[in-house]
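The complex is shown incomplete by one protein chain, all other protein chains being positioned as in the whole.
Our next item is chain A:
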Amino acid sequence: MGTSVQVTPLCGVYNENPLSYLVSIDGFNFLLDCGWNDLFDTSLLEPLSRVASSIDAVLLSHPDTLHLGALPYAMKQLGLSAPVYATEPVHRLGLLTMYDQYLSRKQVSDFDLFTLDDIDNAFQNVIRLTYSQNYHLSGKGEGIVIAPHVAGHMLGGSIWKITKDGEDVIYAVDYNHRKERHLNGTVLQSFVRPAVLITDAYHALYTSQTARQQRDKEFLDTISKHLEVGGNVLLPVDTAGRVLELLLILEQHWSQRAFSFPIYFLTYVSSSTIDYVKSFLEWMSDSISKSFETSRDNAFLLRHVTLLINKTDLDNAPPGPKVVLASMGSLEAGFARDIFVEWANNPRNLVLFTETGQFGTLARMLQSAPPPKFVKVTMSKRVPLAGEELIAYEEEQNRLKREEALRVSLVKEEEIKASHGPDDTSSEPMIIDTKTNHDVVGSHGPAYKDIFIDGFVPPSSSLAPMFPFYDNTSVWDDFGEVINPDDYVIKDEDMDRGAMLNGDDVDGRLDEAAASLMLDTRPSKVISNELIVTVSCSLVKMDYEGRSDGRSIKSMIAHVSPLKLVLVHAIAEATEHLRQHCLNNICPHVYAPQIEETVDVTSDLCAYKVQLSEKLMSNVIFKKLGDSEVAWVDSEVGKTESDMRSLLPMPSAASPHKPVLVGDLKIADFKQFLSSKGVQVEFAGGGALRCGEYVTLRKVGPTGQKGGASGPQQILIEGPLCEDYYKIRDYLYSQFYLL
């Protein structure tokens, strides 16, 4: 019968966790998205780790952490080795997003879940597709065709159509039907009657979307209000997704109003991001590509925005009010966090959130109503080791090397040791708790990995396994921790060295900071301290998420009217709301599985193929109706030479069949049609249409159905015996085809 389809969520159902779903089509396993959150919580990936090796293909939909963040980790640690499919912008901007994440993390913690190399490895084998490119899978997936289509949420963002044997499985999350400055709206509504639609209910309960112009006006007014009183504006943004729209809005507004306030776009990869975005014009909205075609104006040739890749440049910028767009949007890491801490206590400043922060992050905390007066923030900094610490580190390194040698020679013993230490294996050595004050010695290189990842070898002198621990003897005064300014002087030199080396960089695409970090193998440590930040600045949230709102989602799904619907990625309430709505109005098969719960959405469709013989077809008269043509056939089944079933004409006249009226009558359209024919027509109460003096026409039966999903239409026409009646009946008939 139909193609077998099973859906198993791995992460991101009944909550707003990152997205990751397993869809198996006739035994071929697709991983739809491979997301992680900004906290890099490994426990979220446990379901994925159980199935990672059985996955045959990965499809990515958007270039942000929530949709592809776990890819490097899964490739490195979880045994994911399937080919990855994505559009060119998702690939490129996704790569930059991951670089930014890594560099932001590395700067403030001993981040070791994945390295830059892991990111490169994960992304180098991405197979890049263009929108509506039908890609035929080969090998195990023979017969399956995948195609990305415009999603409208982020540059290159895709909804995926997976087709096998004429049955479509559509994966559409985070789409936006509204056209924006740099993106076209989604084409989701062009798909009709797919076998399965997997979509998110994220915004199902969200309704108030102000008109774009109104929203833009408020947005710009809020910003300029704060700038004019001398305040700074911080927009915590993502690395390469929604930020592009914000940049365009600001850019346009600044050139219209001739503002002199500087705008800074500060991420570790900002200049590469914009460089690449400039060459992605064909993925953007029609108006952008049109303006380029006619006047060669590249919309992302930003005249008012300064691209910065390290914070020193921002600190060196002339004082005065400014707008800074900095990553990460969650305020968990990156420049945005540093700037927030610096600016939060000035009431003239503004922190403007453009999307709902991820659950459990600082951004989300600040968005709660009423906003908190104080927040507790742990600030960390990477400083190179110096003096005694450096000596101690080197000794430690030497000792480790010796131990390493020892370990190699005593492999067997080491195995036994490992089995003796259940405490080590059950604890999570990969998570580093930055909430407590600690110093951790770290550097790049194999020795480093051996310590923390492969097997933690307890020093022979110690009784129980423990991390090297140094007591933090920092001195505090009224301004916080007393630090040695010299520690920071060296950092600038790092930058210079990085810049020099950049020319030799193989792909030349990494920014200086990245290069310096990558090349900096000198021992360094992370120092953390906890601060209480007074939040006196204004906190404003505006919706620039670029997702369809609840109403549009519903009408969109109704238009697509899938045979089976799977809901994912939303809090329980929203999921349940949309599920009920769809059950009542759209289709009877709505599923909202739990994590690792497999739902079978195999279509119970019966189908067989027949050949239409030339003889039969020569007698068929098609009637055109919209995109399609319809005809009634009566035929007899025969066999062709190749043993196919073939339809032949009936040898004798077929017995008459029950006539069928085909067509979709819209009362409003019919009203226009009638008035164009000179019939007096008006709406009476209850959806009825009064035609002429006496005749009324109405739709009966279940109302509000869209796409005719809930059955044939029922139309009632009544009136007294008169000429008008027959005339209107004729007009009504003319709207249908009688088969």
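Following the convention adopted for this analysis, contacts are C-beta pairs under 8 Å (C-beta built on N, C-alpha and C of every residue); 3 or more make two chains touch, one makes a residue touch a chain; residues count from 1.
FYI, contacts and distances are computed from a predicted model.
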Chain left out of the displayed complex - its UniProt protein name, from "Cleavage and polyadenylation specificity factor subunit 3-I", "AP-3 complex subunit delta", "DNA-directed RNA polymerase subunit" or "Protein transport protein SEC23": "Cleavage and polyadenylation specificity factor subunit 3-I"
Given A:50, A:140 or A:193, the one touching the chain that is not displayed: A:193
Which residue of A:27, A:166, A:230 or A:687 touches the chain not shown here: A:166
Touching residue (missing chain; options A:369, A:532 or A:637): A:637
Residue touching the undisplayed chain, where the options are A:131, A:160, A:254 or A:268: A:131
Chain A residues that touch the omitted chain in the full complex: 88, 129-134, 136, 147, 166, 192-193, 278-282, 289-290, 292-294, 296, 298, 503, 507-509, 563, 605-612, 615, 617-620, 622, 625-639, 645, 647, 650, 652-665, 700, 707-709, 711-721, 725, 729, 732-733, 736, 738-739
